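With one protein chain held back, the other chains of the complex are shown just where they sit.
Read from first to last, the chains carry the letters A and B; within each, the first residue is number 1.
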Amino acid sequence: MIAEVGHFALILAALMALVQGTLPLVGAARGEAPLMALAKPAAQAQFLLIAVAFGALTYAYVVSDFSIANVAQNSHSAKPLLYKITGVWGNHEGSMLLWVLILALFGAALASFGRNLPPSLHARALGVQGLIGIAFLAFLLFSSNPFERLVPAPPDGSGLNPLLQDPGLAFHPPFLYLGYVGFSMAFSFAIAALLEGRVDPAWARWVRPWTLAAWSCLTVGIALGSWWAYYELGWGGWWFWDPVENASFMPWIAGAALLHSAIVVEKRGTLKSWTVLLAIIVFSLSLVGTFLVRSGVLTSVHAFATDPARGLFILGILVLTIGGSLTLYAWRAPQLRATGTFRPVSREGALVLNNLLLTVAAATVFIGTLYPLVLDAVGGGKISVGAPYFNATFIPIMTPLVIAMAIGPMLAWKRGDLWAALGRLKLALAAAVGVVALSLWLDGTRDLLAAMGMALAAWLFAGVALELAGRIKLGRAPIADSLRRAAGLPRAAYGMTVAHMGFAVVIAGVTASSAWQTESIRIMKPGEMTTLAGYDFRFLGVKAGRGPNYASQFGSFAVSRGGRPVATLVAEKRFYPVQRRQTTEAAIHTTWLSDLYAVIGEADKSGGWSVRLYHNPLVPWIWIGAIIMFAGGTISLSDRRHRVGAPRRARPAALAGSAPAKA
Amino acid sequence: MSDMSDMTESATTRGRTQHLLYILPVLVFGALAAVIAYFMLSGRDPRLLPSALIDQPAPEFKLPPIEGWEGRKPGLATGDLRGAVTVVNFFASWCVPCLAEHPQIMALSKMEGVRVVGINHKDRPAAAKDWLTRHGDPYARIGADSGRAAIEWGVYGMPETFILDKTGRIRFKHVGVVRRETLKETILPIIRKLRK
Partner (left out) sequence: MRLLAAILALALSAAAAQAVEPNEILKDPALEQRARAISKKLRCLVCQNQSIDDSDAGLARDLRVLVRERLSAGDSDEAVVRFVVARYGDFVLLRPPVTPATYALWFGPLLLLLLAGIGVVVFLKRRRPEAAPAAAPLDADEKKRLTALLADDGLSR
């Protein structure tokens, strides 16, 4: 009964999306307000209906209703409740339902909070959201129905992949989808602007908060996936340039570019057609990502369904959406006229450089990810494009970007003085050089590239701090003055500072953990001790245990340093009888500056166990940096200037004749 | 605006190149989508790896017979692969798909002019002997492989079947189960061609 309610709600939602996707667009073209006004209730209704459907599916999982095929295939009565719920989106159909739910959520949010937008732009943006909704709801209903019944209902389900029964991975999809489905807003705004035939600087003001929200969530989503891989897969790796990792990384890179180019549109009224194209590209990359995961054309750990029919359906959606939007772009974009100029050496120029490098970086990841497929398709044989390729191409592109990131904010708008900016960064340069020296001195392997990576992180961090210090005239004015300036700074300034600092922290973490990981792989008998990175690990032996739906073996290590105890690491191996799968749970102790990581392997015949111990320096900084970036994005979002429709204060009657200013 | 005054000859040619640039994104996307659609419609399985050994002579190897069957079924070496069209089949008792294709391999062994040999991959002798006794033994010779022979042949999954010509060169490899359709539509035509 509940499943039928859910299914029916989904059908109704598709009808709502149909209304939302057609009538407001017609209304905007004809200037008919009543048709345009349909967008808001349609969007809100669509969201509520999909929420009902999602709730129905969740309920079915929670009560373990195995008469529904999706639940029977992906759940099991012995699964803990949390994983029953998160299992809703741990499969193809359920995750598609989450996808359209978040799409509708953004649509409804735009409907409710977009009051200060010009009606035709508002209606058009909602209309485009509706069109995307129709496409994916059709995909759900016709090829991936989560509510299909299974007759007769099996007594129990097939369980869930034990790898997915995990907190990190459970929350990875929602954040990921908030991110790259959230980019649909930028896309809808871009299409709406093309349909309107113009891009006002105010358009950028409206696009930025939505893009920032989506990008911030995507940052967390990617970090969660990476963190999960790190603690789950058993050897401390956290990024593999796997096609599906790349599928979420490309929109992140392009989204970052979009955030920055929108600034130039807002400030200078230029770079309009580029920003519109970028907004289309960012969401197109999201769609390509959705396609890659679900079509089976690329082999990957992540691949959900490898059903070619579904893959072709999504490809069809891509052709219509991306092809249609790019055609509209080719037709309408030439009409967009720039209204301002700037010197090449200026903050705008730096933002253009930012876009140049980020776009090429995204394109590089794109080329590397799709090349094997394209080459195979044209009969060129099968090749692999793995981490060595991406490291050789991606890093050299990002390096000048990081250098420029410290310089850019020091440049003035419209016309900047490069030497003055560099002069103000002397301390940052000193910090970078100092870090190189320190790295080379501390590091036995004298890894120059690693030292330079750390130097880049220091350069960026110090440069950003110096920029903030300069703004509040720290050291050049009385401290009270500086504090007052600091209090008066717009939150977006802090947002930028915090986000850029977070990025620096991530760079440091990435560099150190890649270059300076140490490991010890050996057989240990209970009672034996080994030393790694200055820490002593004493193996205490293995005990058996059990969990709600698995059996375990626990291997413990007592870790000490210089005689003083540091931690007890308990590594686990789990066996899930239903799935006949084994997973390893690494024991991780974090000192916030590094991680101690222990995994137990197989027992050998003489009572010893194969054991893997790792010391991962600065790995926690990767996740911390991502959270800091998220915080920066959130701080920026809280800036009232960024909110769509900041309140307008009452104006005295004498000024009634003056043009109303948009806040 | 200063842009408005730009209505000169150079501006229109610039305008035309610019217009061309605007079409570039949709063209690039179209080409990419066409390639991907073609790939998907061709029905090729992206996980299948083509063999690097096609048209090469068979690798040098020498495998002992299955333990306990030394008198009954000889082992396999490179020299045994010349002189007739040969089908080399990697199999094991623990490999479930191998059982699925076994009828086809049995059928092949009864054909005129083709010799079927097997490589028993990472199997326990007792289990292998039992499996062959129960399901039938189509192999003229069987080599017991502890793993190295598979690597020599570029094998990455089970089962895999190779077709060699009379000179001992590898001419074809099939990864996965040899179904009846595969046998009829692919393998038999190749064998017939090689027999000439």
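Everything that follows uses one rule, which is that a contact is a pair of C-beta atoms (placed from the backbone, for glycine too) under 8 Å apart; a residue touches a chain by one contact, two chains touch by 3 or more.
Worth saying up front: this structure is predicted, and the values here are computed from it rather than measured.
The chain omitted from view is touched by exactly one of A:8, A:59, A:331 or A:575, namely A:575. Of B:30, B:103 or B:157, it is B:157 that touches the chain left out of the display.
Among A:133, A:349 or A:620, only A:349 touches the chain left out of the display. Among A:77, A:143, A:393 or A:590, only A:393 touches the chain left out of the display.
Contact between chain A and the unshown chain involves residues 234-235, 237, 240-243, 270, 299-303, 338, 341-344, 349, 352-353, 356, 359-360, 363-364, 367-368, 371, 375, 380-389, 392-393, 397, 521-523, 544, 546, 551-553, 573, 575, 577, 580, 582, 584, 599, 601-604, 610-612, 649, 651-652, 654-655, 658, 661. Remark: the residues of chain B touching the chain excluded from display are 2, 14, 49-53, 59, 122, 147-148, 150-154, 156-157.
The criterion applied here is as follows: only the chains that are shown with their structure count from here on.
Between the Cα centres of chain A and chain B there is a gap of 39 Å. Residue ranges on chain B touching chain A, taken from their complex, read 1-3, 15, 18-19, 22-23, 25-26, 29-30, 32-33, 35-44, 46-47, 49-50. Here chain A touches chain B in the complex through residues 273, 277, 280-281, 284, 295-299, 308, 311-312, 315, 318-319, 322-323, 326-327, 329-330, 333-334, 337-339, 341, 370, 373-374, 376-378, 381-382, going by the rule given at the top.
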